[in-house]
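Left out: one protein chain. Kept in place: all the others.
Chain IDs A and B follow the sequence of writing; residue 1 opens each chain.
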Amino acid sequence: MYRERSAAPERATLAAGAAPASSPTAGIDLPAPAGEAEEWPGRRHVLDLDDFSAGEIARVLRTADAMKEILGRPIKQVPALRGLTVVTLFYEASTRTRVSFELAAKRLGADVVNVAAASSSVTKGESLLDTAHTLRALGADVLVMRHAEAGAPYVVAQHVGCMVLNAGDGWHAHPTQALLDLYTLRERLGRIAGRRVVIVGDILHSRVARSAVWGFTKLGAAVTLCGPPTLLPAGELPWPVAVEHDLDRALDGAEVVMALRLQRERQQAGLLPSLREYVRLYGLTAERLARAQPGAVVMHPGPMNEGVEIMPEVAYGAQSAIADQVTNGVAIRMALLYLLGGGAV
Amino acid sequence: MTPPLTATLGTSLGGWAGPDGERRSTPARLLVVGGRLLDPAGGLDRFADLRLRDGRIAAIEPRLAADDDEVVLDARGCVVAPGFVDLHCHLGEPGYEDRETLATGTRAAAAGGFTTVCCMGDTNPRLDCGAEIAALRARAAAAGVVRVLPIGCVTRGREGSELAELGELAAAGAVAFSDDARPVRGSRLLRHALAYSAMLGRPVVEHAVDADLAEGGLVHEGPVATWLGLPGVPAAAEEIAVARAIALARLTGGRLHLAHLSTAGAVDQVRAAQAEGLAVTAEVTPHHLLLTADVVRAGPDRRPYDTSTRLDPPLRSAADAAALVAAVADGTIAAVATDHRPQRQVDKDCEYAYAAPGATALETALGAIMELVVAERLSLQAAVRALTSGPAAVFGLDAGRLAVGGPADLVVFDPDAAWTVEPTRFHSRGKSTPLAGRTLHGRVRATLVGGALVFSTEC
Partner (left out) sequence: MTGEDVRRAVAKLARQIADRDAGSAGAGSDGSALLLVGLRTRGIPLAARLRRQLEELSGEPVALGRLDPTLYRDDLWLGRPRLEPTDVPVDVSGRRVVLVDDVLFTGRTVRAALDAIMDLGRPARVQLAVLVDRGHRELPIHADFVGQALATRREQRVAVRLHEIDGRDEVVLVDQAASTAERSSGVQRAIGGS
């Protein structure tokens, strides 16, 4: 458990157009050697990155390479998951993530059903477990769940017989987002280990931040969390990260900057004095970005509040990987659907 | 600590219903032999035999020979202690019988070695008037197998706006007043209640938490809350409320008893208040002594977000638990009280945020405390004191000791027996406990109330 600034790793120079770690190579090469040691002992659920080893993450990323190739074909489909039924159960609306999962499943030949559930409360309507049991009885093999309460997918994983993929549970975790972020960064930067990463925004309420911290630290990056004290978790943190309240200081030497969405309700809840002050202190402007390493990668999980946590010229600028994040999301989700439920071979 | 006020609670309710619900005649002549007698109130810790007659202890001698018509209970290898006294449990009846009834709750108590339990008034209807108190006592006498003493609500309906008629509650048999599981929000109301408590000789049991600060919190605010993305309850929420209550106790000279403490900060305040001579006492649950917030995270044998860990107040840090254990050892916390709060399984098999807080605790209390004794963090004497004379003194009860002429309320337990917690085998209707599957040491072999055997295992 750390709060102090971690020791500065050697600064990596980011040459423009640095070669990506692994792209399918044509010609007479041998099968591309694995960069990191991969492993996949097998799991039935993907609920959080906290129990993934670096080897498992490496396997997911490599599998996503193969999936991305399929997405480049004229016929974007393979029959690998034919006969599998994937049900998306979303208690929070989200077009982008849901469609991403739906496409991922369909590209692999699985059947997909989408269920948009009203906000769960035991007193109104069906309980979460009732719904999950019903879907299982109807033939769901995989439940892709998004829910407003932390831990909800764990309840389903414990009590219901299907495989569970967490598409976001409250403030807790969003493992597929973190994996696609890692994949996007690997495409752009090659190696993740030793990179200086800054995550700025409402960390306290962010499942994206928590999963990203797990992913980055497991692969050896140096992470700094930045935000106002009211939006950072109180007390000791369970990760080896540094904390910084001054964004300009945090950006000094940063190679990756991830901006998080600021929800307006936070201001209403008294956690911020005003939106204007937040923008002034924590908005990612082009001027601020210039303080980071040249070629630093800008990321955002979306949807963006342009003009609040990120300015349009940064969001759509040359250093932004935001569009790639969305594209890579389908490949990562295909990789996870393929790997779920399979043993090691 | 201020000396306990004596209060007679009526004659012993003779002729108890047995564990199977049928009335049994009390064996008039019983001899308990071979056990190690441990009675902190009387300063007893030696091997001795007890003779029980007509529901009372007739003799305590190193060796007693059995008469022909005496029933002999073999307590060799066991500790014989006063029947445990629980200052804080929720028995469900009236109104929440699907969680627990007086019958099932008292059987659970007997299985846990408790011969006297004090039940909270958050029933439906509330125990906020003399009639309800009397009705509960009558129902408990008919259906219960151990002594049940009611705690009346501080406010009408437990709504927190007007004081209940505390004098009437006391006269009807309430042994204390509490709005558990809520704090008394208004400071002025709490002040008045404490003022009455001094006059009536019964403590106000305050569930000490600053509701505003604690709002929405599900676990202890700290690294575990951060890891799991759950809103936290800061320790300060308890510390602020404890400070308020102690200040009001000082102001009124009233009797304040703090329910289920969970923080080191609260312990420090209680110790200082007692040193000052204020009538402030405190209790702690076995779970808060043995467990920390880590049990909500994943572990080698456990899943994260297990709702059996959802308690109010939440389990906290190792430093808090250590301070609470030290407070039990030095007597600052006079009582281990179970806060037995059974819930329906449907109210636990859900998202952590929607799970009802509380655990079934009567049947695991001894085992949990004994884990601390086995780990040498607490002496056996301190453990038994916290379950017997300590709580009896807090409420001024004629219980929690082995005295010749006193009621034959005893527990015989094997301090070394290992057993695994299997909720499906509980007598309680509530099956949710954070100790499920654990191996504990310390098993109740027999419980006697008024000389009648209300619980026994095959030894």
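One rule holds in what follows: a residue touches a chain if its C-beta (ideal position, glycine included) is under 8 Å from a C-beta of that chain, and two chains touch if they have at least 3 such contacts.
Since this is a predicted model, take the numbers as computed values, not measurements.
**Q** Taking the whole complex into account, name the chains on display that the unshown chain touches.
**A** A
**Q** Identify the residue among A:63, A:97, A:166 or A:206 that touches the chain left out of the display.
**A** A:63
**Q** If the missing chain were put back, which residues of subunit A would it touch?
**A** On the side of subunit A, residues 22, 24-28, 30-32, 38, 40, 42, 59, 62-63, 65-66, 69-70, 73-75, 77-81, 108, 338-339, 341-345 touch the unshown chain.
What we mean here is this: only the chains that are shown with their structure count from here on.
**Q** Return the distance between the CA-based centres of subunit A and subunit B, expressed in whole Å.
**A** Here subunit A and subunit B have centroids separated by 47 Å.
**Q** Can you tell me which positions in subunit A touch subunit B when the two form their complex?
**A** Interface residues on the subunit A side: 1, 50-51, 120-122, 127-129, 147, 149-152, 154-155, 158-159, 169-173, 207, 210, 233-238.
**Q** Could you pull out which subunit B residues touch subunit A in their complex?
**A** 221-230, 232, 234, 298, 303-305, 346-347, 349-354
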